[in-house]
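As structure tokens, the structure follows; a few thoughts come after it.
Removed from the display is one protein chain of the complex; every other protein chain stays in position.
Our next item is chain A:
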């Protein structure tokens, strides 16, 4: 081991062993770092959970056709004539067909509906998606967890597992959506994605119940392969009656999640950084106090011949160790408090969308690095101060 390493090890040991003498201020530094890390991890976990739930909803094998010049389902409208033209197309248009040669497609309409929560009687707005009977089969990752799917034309709904649990909607229950009652025919799972925050029913029944006769917002199509989206778009451009655009379901939901996740991060980062500035000032104060407390020890060791660098490293490493303790505490708290925590927001269809905060390794890494940066920056100046202590202090001061 080099002499510098040996010197530094002694300095670090001397510093850490004397921590009990300044326990309160050292704890306050670690706690302030923990707070910053916990807050940032919370915001990042929220953004990550939101991204996960929306990106999980999208499959590259599914195309969503939107009309009316919009790239969002809410403002989209596809005329029946355009759908008939598409259905009439023969040959390979990039869309899978059933055994009868019909396109695997589902006409869809999303209606916001108010539902009372069983728990406290409060009303929440949910998304009721009307779709053709083939709709659930077109999508990836949809499995029936209880009951059966809705019957064509019937006032029946299937409810995502997440909503069923939250709203106490059991199979066979009757629930009022709009002006009419609907029967819960089954529950479905969508791997925890945004679809689990939706209620699905047959398109005709939804249109009839909400007086949306003939309306189709989007057309969901099963692609032959992710690469065939281009072929579909080329075919759509030949339909001149209305502008139609085909986007992959994955891209559609990724774009939605990107906007909201960015917004969450936009709030989270400035708050965490402001807190980090405060914590850095606290770390600076703590470490200056540490250097002051150890003046005699540092000066004594330097008087024996130890280098300035070892004095610098000893103080710096102490700051980083304290920050690391804060990081560990902050991450543990964030994990316990936020990981798996259920949250909800207003989704793209003005309806409630539930998601789960996820403290992932990259969330922990990002928040942890910010915490370490506090120690690195807050410890640097006091470490320099430790190298500039007057050695004469060692000769005439009671240790």
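The working rule: a contact is a pair of C-beta atoms (placed from the backbone, for glycine too) under 8 Å apart; a residue touches a chain by one contact, two chains touch by 3 or more; residues count from 1.
In this section, contacts and distances are computed from a predicted model.
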Worksheet, complete the sentence: In UniProt, the chain not displayed here, chosen among "ABC transporter ATP-binding protein", "Nicotinate dehydrogenase large molybdopterin subunit", "Mg-protoporphyrin IX chelatase" or "Arginine decarboxylase", goes by "ABC transporter ATP-binding protein"
Worksheet item: Which of these, A:215, A:228 or A:300, touches the one chain of the complex that we don't see?
Response: A:300
Practice prompt. Extract the touching residues of chain A with respect to the undisplayed chain.
Written response: 3, 6-7, 10, 13-14, 17-18, 296-297, 300-308, 391-392, 394-399
